[in-house]
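Attaching a single structure in structure tokens format; questions to follow.
With one protein chain held back, the other chains of the complex are shown just where they sit.
The first chain written gets the first letter, and so on, giving A and B; residue counts start at 1 in each chain.
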Amino acid sequence: MLIMSDHSKSSPLPTYFAVFIALLIGTGLTVYASGLDLGPFNAPIALAIASIKATLVALFFMHIKGASEKLTKLVVIAALFFLLLLLGLTMTDYATRAWS
Amino acid sequence: MPQPERENYLNKHYGVWSWLLTTDHKRIALLYLISITFFFFIGGFFALLIRLELLTPAGDLVQADTYNKLFTMHGMVMVFFFLIPSIPAVLGNFLVPMMIGAKDLAFPRINLLSWYLYIIGGVMMLHCMLTGGVDTGWTFYAPFSTNFTNTKIVEAGLAIFVAGFSSILTGLNFVVTIHRMRAPGMTWSRLPLFIWAHYATSIIQLLGTPVIAVTIVLVAAERALHLGIFDPKLGGDPLLFQHLFWFYSHPAVYIMILPSMGVVTEIIACFSRKRIFGYSFVAFSSIAIAVFGFLVWAHHMFVAGMSVYAALVFSLLSYAVAVPSAIKVFNWTATLYKGSIRYDAPMLYAFGFIGLFTIGGLTGLFLSALGINVHVTDTYFVVAHFHYIMVGGAVMGYLGGMHFWWPKISGKLYPEGWARLAALIVFIGFNLTFFPQFLLGYMGMPRRYYDYSHMPEFQILNVLSTAGATVLGVGYLLPMLYFLWSMRYGKPAPDNPWNAAGLEWKTPSPPPTFNFDEEPVVTWEAYNYEELDAPNKEEVPVAR
Partner (left out) sequence: MPDSSTATGLHTEAHNPALLHHFAEPQQQRDAASLGMWVFLATEVMFFGGLFCAYLVYRLKYFGDFGAASKTLNVTLGATNTAVLICSSLTVVLAVWAAQSARRTLLIGSLGITMILGLVFLGIKGVEYNDKFVEHHVPGASFSFEKVPTPGHPGQYADPHHAQLFFSLYFVMTGLHALHMIIGLGIFLWLLIMACKGRFTPEWHTPVEIGGLYWHFVDIIWIYLFPLLYLIDRHP
């Protein structure tokens, strides 16, 4: 849940700065990758980089990693699951309309 | 009153502001009770006008546009301002903390905010109705709602948006409360199934409502700023609106029915004097309904132009969602078997629920079959189907729950004779109103039509339906009257008039503001009726 002055751990600052740098690198990387012709992979790669960045923010900045209990993770997973349901099941309509 | 009144949540503070600024979940529940009853009558009034128009085949009572507004406002008010809040906001708010042994919900001030948001939304909706209303049907499909109608879509949409936020906050409060505020010993498997039902309902409220909220934003943006996301002229797809709308609105019907199922479970256990058969199955079926309910929305769109392959998928999933509901019905039946049945008013409503919900649910399966769906979509068959579930199911559960917990809420007993009579009138009136509509729909009478003079043979069934609606109205009025009567003239209620299981019955009637003098410590399983009915009346382990 919330980290409450856990004195047994070393300072979290190095981790924060490392994640910060990683996020900036990820941003640069996605801009660079968009300029390359990767065929149908441009979008998946952009989304993958975005998802890694988002995961870093969630795990380290929002403290999901390490401090929190299973319930927080369950809430996050549930939200993502239902979002994917919305997107996925809607696309079953749009992806197959042309078949008729 | 002959003896000095014990201090309870009703008399602890007096004055309007002590109610309007309360954070006591029990007072907020009563604020909701008054508000949703008010909107129930508004919605009922529109229903009355609809049924009056349909007494004759010709469209002779109101004009066509007016009729469109009538069924739209009936639907919007009943769905968003009555059914969705009803049990969670009244019975849930009152009972959830008590049933788990807590002093209040996790966020009492947010609870009060929820009520104010509901009121603001309600006032906006009232204003919208009084200044012209909306004529799109409660489903406000694009492109009619976005491009063509001249009625007050944006205002109605905003009213629903605000009310939806109220619903989200209630769900948030319940989820956090149930996770964090259970008394010592109150493990998940000892929770009353009413709590499981409200937990599942809250999940739906939290994850579904935001989608219709953003859909309303898109519709409002399209009308106000001419954006055109659903506009076919721009390449937009009206079906996308329907996907986004029904992604919420289908799970919404489970918001309306799950709490009612929770009520029925409590009543069945008490009035059979037995533990619920298959506790885990009933608990997990609530969660299953919540999850599965999100997988089936496009069954409202089978004839709208969606892909037939996707329709197949959704049809299959719609069959699956019936299974957890059926599991509940089987477990209730098994609970009743060899139970010591009492026919008090709450139990009459519970019986009514089981029968009518089953009919409504089964006709849902008819509708899930693509072949039948093509035939009966947009006919009175659909209207009858959802009224069997919403009215025959949800409202009867609500009334049963109001009767069951009335002694706890008010400290008074309602008159049992009148209550049983009213339950019977409701049951008869309901079936007389809505069973003919199955027949009408199957024979081809379209819904949302004010004129059926091309098929005058429908009249007799419509007349029966309207007659039934009148009887039903009487049935609804009676409890309003005798509940009010009982507050002044009813017999004082003991702590546990039904000798029911549950922590809420271990408090005085009405309860003190903070529910429990000492935090209860739970060492017994839910529905411990054998212990409660033990012949030597041994003291059941109790916190106090």
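Simple rule for what comes next: a residue touches a chain if its C-beta (ideal position, glycine included) is under 8 Å from a C-beta of that chain, and two chains touch if they have at least 3 such contacts.
Everything numeric in this text was worked out from a predicted model, so none of it was measured.
Novice: Please give every residue of chain A in contact with the chain that is not shown.
Specialist: Answer for chain A: residues 1-5, 12-13, 16-17, 20, 23-24, 27-28, 30-31, 34-38, 42-43, 46-47, 49-50, 53-54, 57-58, 60-62, 71-72, 75-76, 78-80, 82-83, 86-87, 90-91, 94 touch the chain left out.
Novice: Footprint of the hidden chain on chain B, which residues?
Specialist: Missing-chain contacts on chain B: residues 102-108, 168, 172, 175-177, 179-185, 206-211, 213-215, 217-218, 221, 225-229, 233-237, 240, 243-244, 247, 514, 518-519, 521.
Throughout what follows, only the chains that are shown with their structure count from here on.
Novice: Where on chain B does chain A make contact in their complex?
Specialist: Touch list, chain B to chain A: 179, 203, 207, 211, 239-240, 243, 247, 294-295, 297-298, 306-310, 313-314.
Novice: Which residues of chain A touch chain B in the complex?
Specialist: Within the complex, chain A contacts chain B at residues 71, 78-79, 82, 85-86, 89-90, 92-97, 99-100.
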